[in-house]
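The other protein chains are all here in position, but one chain of the complex has been omitted.
A and B are the chain letters, set down in written order, and residue numbers restart from 1 in every chain.
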Amino acid sequence: MASTPQPLLPPLRPSRTRTREGAGPRDSLSAWPLIDRVGYALCWAAGLTLCAIAGAIVLFMLVKGISYLRPSLLVRSPSAAPSQSASGGFLDPIEGTLIITAIGICIAAPVGVALSAWLAEFHRPAWLARAVESAIEMIAGVPSVLLAIFGLLVFAPHFLAFLSQTSAGDVVYGKSFLIAGIMMSVLALPLVVGATREGLAQIPGHVREASYALGKTRATTLRRVLLPSIRTNIASGVTLGIGRIIGDTAIVVILAGGTLQLTGVGRAPILSTLRGTGSSLTSYVYYNSPVGEGHAPQKAYAAAFLLLMVVLALNTVVMLLSSERSLNPIAWMFTGATGRRSRRAGEPGV
Amino acid sequence: MRPNRAATISLLSAFVLLLTPALAGARSLLLSGSTSMFPLVTQLGALYHKQTHQPSPRVGQGTSGAGIDEVAAGRVDIADVSRDPIIGVDPKGLVFTKIARDALCVITNSSNHLSNLSQQLVEQIFTGQVHSWSEVPGATATGPIDLIDRVASSGTQDAFEDIFLGETLKIAPSASQQETEGGMRQAVIGDRNAIGFASFDFISGTNPVSYQGIPCTLRNAKSGQYEGVRNFWMVTKGIPKGASAKFIDWIINRHNTAVENIIKTEWLPIF
Partner (left out) sequence: MAADLLSQAPRRRRGPSDRRTELLLGALAVGVLALIALLLVTVLAKAWPSFAHNGYVKWFLPGGDVDTQLTGIENARQGAGEALYHLRAWPLLWATFLTTGFAVLFGLVLSTLAAIFMVEFAPSAMRRVLEPVVRLLAGVPSVIYGLIGVLAIAPWVGEHLISEQRKESVAGVVQLTGANLAVAVLILTVMITPIMVAISASALASVPSAWTEGSAALGVNRWRTVWRVSLRTARPAIIAGAVLATGRALGEAIMLSMVAGGRSFAPNLRDGVTVLFEPARPMAATLLAYIDGISDPYLAHALYAIGAVLLVSCAFLSLAAWAAKQPLKRYGIRA
């Protein structure tokens, strides 16, 4: 009787090579045919290779980052100067990352939760629900560079000029933090939707039934009972979305204007920065690598190290939020709103 | 007030604020174009903002060719172009204003102590006729020559072909192409057998090669002895007007010593 959801990976059972007292002959490796032993060795090799690669990446970035990252870099703005020592730090790219992430997740989180609530609780008409599910699966697979060139197209008409600025030739410039943030929210949407759907599907049916029995409408049940109870799921979905946004480069390079410093449009206090152009940590690393200007590989390493630390911190947060769910968050990342209608918790398990 | 109503009102007022043109204020200039000119123009822009309190010009980069496309399409106000106008290729109606001059150097990897190249050798190497360093006198590198070129829309590439190779010759198509000046510099630094060309601002860490016996230095360029000098232009659609005119006039003003001091660090003034 599966009234509680089964954990993803089986609980860490004791290793099968250790036997209890009085148990029968054990499955000893030396009794296996050669080809099976080769398979076993290959599996170990694969696991160790992955660990080695991850360790190498972290160590390499650690070494390079610690040697090049100075606290002063974090608080000085970048300036265009021919020599590296005078070209300032990366305060503006850090601010740019924060701005874009904030805009992106502020759009993606409510829209994602609302969308998955609609998919889980209402899903009428059925063709629309299926279409929306497929659409979200599709977005999960769209490369960010395509979203960026779509952004160039869609923000060109004049009625959207308030999002960036207009040039002298009366052409909408079409590149700003707001625009980059909006396209970033499309990136984060499938993650939030997936996480919320996962959470909603795991709420046992009797909770909803009890609420309806008390005379509450579906809307109220959603707002007061269901969504508050899956707060951790929503939080981990949002954190995954933030991680995806922070790590993306193509949208920033193409849509955020590529200026070193945050240059605003007009004089309104916050809106001018949002409508203005700038860069983020990822585009800063890109421009300072040999592919961009290439003048400052040390600064690129320092910024990349900072970026990696932020991503690691976010990963830890996700891990803490979803304690027994193990690897499933990664599966969400790439499967979007996979339907879990085949197995609602509360139904007898297969 | 119920929280929903408060939220709706604040959202609506934020929306209205966004649309209010009254808060638009003065628009900043949009520039884009040559990667060679980017360090100069960003420094000039910062000084312009400090001296005149006009909004900081917004400078992007994406090669001279892309800059010309953008200014012709009206996307930017001024394009930075590091090569002379090409009749037949450039769109009609563009006005070129010279703001500085720049020395172009042939560069090799710092381990390759090639000191001089004659006109003939430059032509033979860059068109791909000479394949190997053993055929180049004075080169300490051995093995095949790795040609580093810029992408076709680069103004520096056009300028190099014009000045060093003449009207008819083109750089060999098998050369690997770099998008930016910085990329060219990194490619030459990273490859022992590389040879390329870069603006004087970008040659640190490489071995600059003398051309026809004259070293590539600012002094030789200024005196006219070094022939590899090209112009930096600011291009507008039609005669510069309004904010663009103000910026350009501020740069080419003879009496502005601050501007001239910036230009003199790595480039040549126009007078």
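Keep this in mind: a contact is a pair of C-beta atoms (placed from the backbone, for glycine too) under 8 Å apart; a residue touches a chain by one contact, two chains touch by 3 or more.
Quick caveat, the model's predicted, so the values are computed rather than measured.
*Asks:* Using the touch definition up top, pick the residue from A:Pro78, A:Gly181, A:Gly194 or A:Gly243 that touches the left-out chain.
*Replies:* The missing chain is touched by A:Gly243.
*Asks:* Any idea which of B:Asp146, B:Glu161 or B:Asp201 touches the chain not displayed?
*Replies:* Residue touching the chain left out of view: B:Asp146.
*Asks:* Which of these touches the unseen chain: A:Leu91, A:Ala135 or A:Leu160?
*Replies:* Residue touching the chain left out of view: A:Ala135.
*Asks:* Which chain B residues would touch the chain omitted from the figure, given the whole complex?
*Replies:* These residues of chain B touch the chain that is not shown: 62-63, 65-66, 69-70, 72-73, 75, 88-89, 91, 128, 131-132, 142-144, 146-147, 151-153, 172-179, 183, 187, 190-191, 193.
*Asks:* Name, in rising order, the residues on chain A that touch the hidden chain in the full complex.
*Replies:* Residues 6, 8-10, 12, 15-16, 27, 31-32, 36-37, 39-40, 42-47, 49-51, 53-54, 57-58, 60-61, 111, 114-115, 117-119, 122, 124, 128-129, 131-132, 134-147, 149-150, 152-154, 186, 189, 205, 208-209, 212, 217-220, 222, 243, 246-250, 253-254, 282, 285-286, 289-291, 297, 300-301, 304, 307-308, 311-312, 314-315, 318-319, 326-331, 333-336, 338, 340, 342-344, 346-347, 349-350 of chain A touch the chain absent from view.
Methods note: only the chains that are shown with their structure count from here on.
*Asks:* Chain B touches which residues of chain A in the complex?
*Replies:* For this pair, the touching residues of chain A are 79-83, 162, 165-171, 173, 257-261, 263-268, 271-272, 276-277, 290-295, 297.
*Asks:* Please name which positions on chain B make contact with chain A in the complex.
*Replies:* 17-19, 23-28, 30, 35, 38-39, 42-43, 46, 55-56, 58-61, 73-77, 179-183, 185-187, 190, 201-202, 204, 237, 241-244, 265-266
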